[in-house]
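Sending over a structure as structure tokens; questions will come in a sec.
The complex is shown incomplete by one protein chain, all other protein chains being positioned as in the whole.
Right after this comes chain A.
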Amino acid sequence: MRTTTRLAAAFLVLAATTACTPASRGAVPRPSAPQPQPPAVTSVAARPRSTGCQGTTDSLRPDGTELVRLPRGGVIDRIRGRQLRVGVSQTAAKLSSRDLRTGAVAGLEADLALEIAKAIFPDRDPARLPGQIQYVAMPTRDRFLALETDQNGRFPPAGNVAKVDLIIADASVTCERVDTFGLRFSVPYLETRQALLTYRAVAGQWDPRQGITGKSVCSGAGTVNLARVTEHGGVAVPVVDTTDCLVQLQRHQVDAVSTDDVILEGFHDQDPNTEIYPFPVEIKDTAAVAVSNRDPELTRLVNAVLERMRGKPMQDLYRKWFGDRPMVMPPAYYEGG
């Protein structure tokens, strides 16, 4: 009984002491820095793909390459009434990059756009031709939605994308794109190889030439490069715009970036700590101008411009932007041979 009483008294004293003791202040938090995240890739990339290729990647033969007459007809008349609207990547150095202060776009693809503008507006002052071109930036994922085609018309999100007359954005020629977006490719103006970009220091631990199995490799959503990464055992990391991959690589959130070598050269120029490696398997692509299949006359005009540039003018253009890098304009394939 006495023991119980003592225990009860001790408990009461303890409880009273605890109740009266002020709670100790929590420790000063020392949280880790949150990792930045690139824009999330959402529904558009998940657009169902067509099965089996119905269309053709062959282009339309130009009427001639002289381009001496004033072009006429369809969309060309409309363009002459306003400006030539060109969709460009804007974030691909050497191909098309925009000075954000002036809006001026520079690069091989911007020069091509200027050549096409010369053909559409032969009667205008050449010095003022850049003012006749309206560049619209096209994030990698959404670029083909910018063409007014029947297929895009049936896809509601495409209504939200600023419309352009043609897309010059290192667009690889694939039959699937012809079917899915209702576009027509011009003759190709560039031959590219899929390659890898990673940090120099990584070479001692991982030789990208030996393979990408288990490595996280970033590519633009909706590109042909992304599927190839998975096919070769890599962990594909899609982003809205391919340049987001360089940001991810700089933060070491991915092991490598994989896209066309010409784009990777632009990345390497922006971050010289990186190095370009060939893709484990050599894969060649050709890039062409994408035009709506409703505008055959524009496709023919673009092809006329490109065919006229084949040879020295195109080689001069390659040299202007890529220096001594060996580059060849791919051969043209036209409908009807």
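In this text, a contact is a pair of C-beta atoms (placed from the backbone, for glycine too) under 8 Å apart; a residue touches a chain by one contact, two chains touch by 3 or more; residues count from 1.
Operating definition for what follows: contacts and distances are computed from a predicted model.
According to its UniProt record, the chain left out of view corresponds to "Four helix bundle sensory module for signal transduction" among "Four helix bundle sensory module for signal transduction", "RNA polymerase sigma24 factor", "Amino acid synthesis family protein" or "Glutamate synthase". Touch with the chain omitted from the figure is made, among A:86, A:161 or A:196, by A:161. Check A:38, A:55 or A:280 against the missing chain and you find that the one touching it is A:38. Chain A residues in contact with the hidden partner, per the touch definition given at the top, are 25-27, 29-40, 44, 82, 90-93, 97-103, 131, 134-139, 141-142, 145, 157, 160-162, 240-241, 243-244, 246-247, 266-267, 269-271.
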